[in-house]
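The complex is shown incomplete by one protein chain, all other protein chains being positioned as in the whole.
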Amino acid sequence: MADLAPPARRLPTGAISAALVAATVLAVVLVPLFVPLDEQAVDLGSKLRPPSWSHPFGTDEVGRDLLLRSVYGLRVSLLVGAVAALVATVIGTAVGALAGALGGWADRVVMRVVDLFSSVPHLLLGIFVVAMFRPGVGPVIASIAVTHWLSTARIVRAEMLSLRSRPFVDAAVSGGSSRLRIAVRHLLPGVLPQAGLAAVLMVPHAIWHESALSFLGLGLPTHQASLGNMVQAARGSLLAGDWWPTLFPGLFIIVPTLAVAALAAAWRERLSPRRRSELTL
Amino acid sequence: MLELRGITAGYEPRRPVVRDASLTVAAGESVGLLGPSGCGKSTLARVAALLHRPDAGTVTLDGEPVRGWRHRAPREQRTAFGVVFQQPRMSADPRLRLHDLIAEPLRATGRRAEAPDRVRELAAATGLTADLLTRRPHEVSDGQLQRACLARALVLRPRWLVCDEMTAMLDASTTAALVAVVEDYRRETGAGLLAVGHDPVLLDRWCDRTVRWREVQEVQEAQQVQQVQASQKEALR
Partner (left out) sequence: MRGDRAIAAVTDATFRLHRGECLALIGESGCGKSVLASALLGLLPGNARTEGHAWLGSGEADEARLDLLAADERTLSRTVRGRRIGLIPQSPAAHLTPVRTVRSQLRETLRELTGRRDGEEAAAERAAFPADHLDRHPHQLSGGLAQRAATALALVGDAPLLLADEPTTGLDRELVDRTVDELRRQVDRGHTLLMITHDLAAAGRIADRVAVMYAGRIVEIADAEAFFGEPGPRHPYARGLLDALPERAFTPIPGMPPELGDLPAGCAFAPRCPRAADACATVPPLADGVACHHPRSDRA
């Protein structure tokens, strides 16, 4: 038996990232059930302790345990990121589907609105939205959602238009299907996997946005444990050479978001299996 | 009677792919439309099946002038046509199992109850097994999928069939099998057929008469100059 080309051993990035994401979700769900966090509690006697067995991530400038605060911060960030991504995807899918299913002048009007939104830098637009409200989770989600549905709308619309020109839509017209039935039964299900992928890809981006807004002092209330707030608060101690209050919350922003992104990439590969070089019969 | 007169049609303004084409198919007649690829014959077939609105010209269906295309055509007119296209992969919703693919027109027109019997009947006629009916398009071959697409075209018992290069992707045996299904159906119902293709041997064997693309466009030139001018005016409008 001659092996033409032995299958290359690839790093199972999909499995690794799935495990990381699962661990993250488990941690942020389970830890708060057993270990409560008192947001106001300070212990000035043990402030800015480097990592040790009792405080693996060290303590911050008012003596709070950084590991626990990081987990709570990640929880807030994930929640904000996921909800914001979901809302943005729902808006984007609805707008894109409307434009793609109707076509003609309706499509042109909708897409000009999308262009209008795109012409404003989205962080600026997001800052404008949060600035109108008192700091809190709701305004941050709203700020991220209203600035991030544009690309989803474009993807969904393009996918709808491409599906609409397929002969199977012609066949449905001859088969007596109404416009609504074609949109709901044939077009929308075809774009949902793409929209779902866009949503997952958006979660890391939304987390970064939440962190950025909080870092700028425009996001969540400063007493709340959020990764952005923590990095912001740690700036002073970093200048003094205390690296741990910046490093660990920073890693908590980077690692889970990369894992989610890798998971989304693995999903995308599944959506277009033809890219993989495997013999399918 | 299906009558197309002075049809000009295309996809971009002022760049028609069909100019002044005319074609008549009598009730129960089968006509082959022969032309090289890219000549516009598929566009003409879509105009005939009420799937593409022409820029100019008239279509008369059983004595009634057609006033609207696609969803602007009344449902009875749209469903009078069964259409089969060249590429079965593009003509089938990838998520529907073959059974649902064939039954879809019945469900869309509120005749869900007839579906089980009608699908069984058509599956037998097109040679699809019960196992194949439970699969999705990517799990069957081109030939098997085209059999399902033909069954779908016949499910509402159309009075007209439009087959646009139905067999271009298929091997000789599947071609002969599908043509036999179409002819059995026509014998049983008296439906008319417009078969578009590029293989003269096939169309001559299949159809009552074969029209060359050239002739389709020349008929118009032979007609009164007035009519030509009228349709050109309409095209410019």
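We call the chains A and B, going by the order they appear; numbering starts again at 1 in every chain.
One rule holds in what follows: a contact is a pair of C-beta atoms (placed from the backbone, for glycine too) under 8 Å apart; a residue touches a chain by one contact, two chains touch by 3 or more.
The structure presented is a predicted model; accordingly, all values stated were derived computationally and were not measured.
Among B:G10, B:P74, B:P94 or B:G127, the one in contact with the hidden chain is B:G127. Which of B:L96, B:V179, B:L193 or B:V216 touches the hidden chain is settled by the complete complex: it is B:V179. Where chain B meets the missing chain, the touching residues are 36-37, 127, 139, 141-144, 168-169, 171-177, 179-180, 198-202, 204-206.
The rule is simple: only the chains that are shown with their structure count from here on.
For this pair, chain A with chain B, the centres built from the Cα atoms lie 47 Å apart.
Put simply, chain A touches chain B in their complex at residues 166-168, 170-179, 181, 185-186, 189-190. Note for the complex: chain B touches chain A at residues 46, 49-51, 70-71, 75, 78-79, 81-83, 85, 87, 90-95, 104-105, 108-109, 149, 152-153, 155-156, 158.
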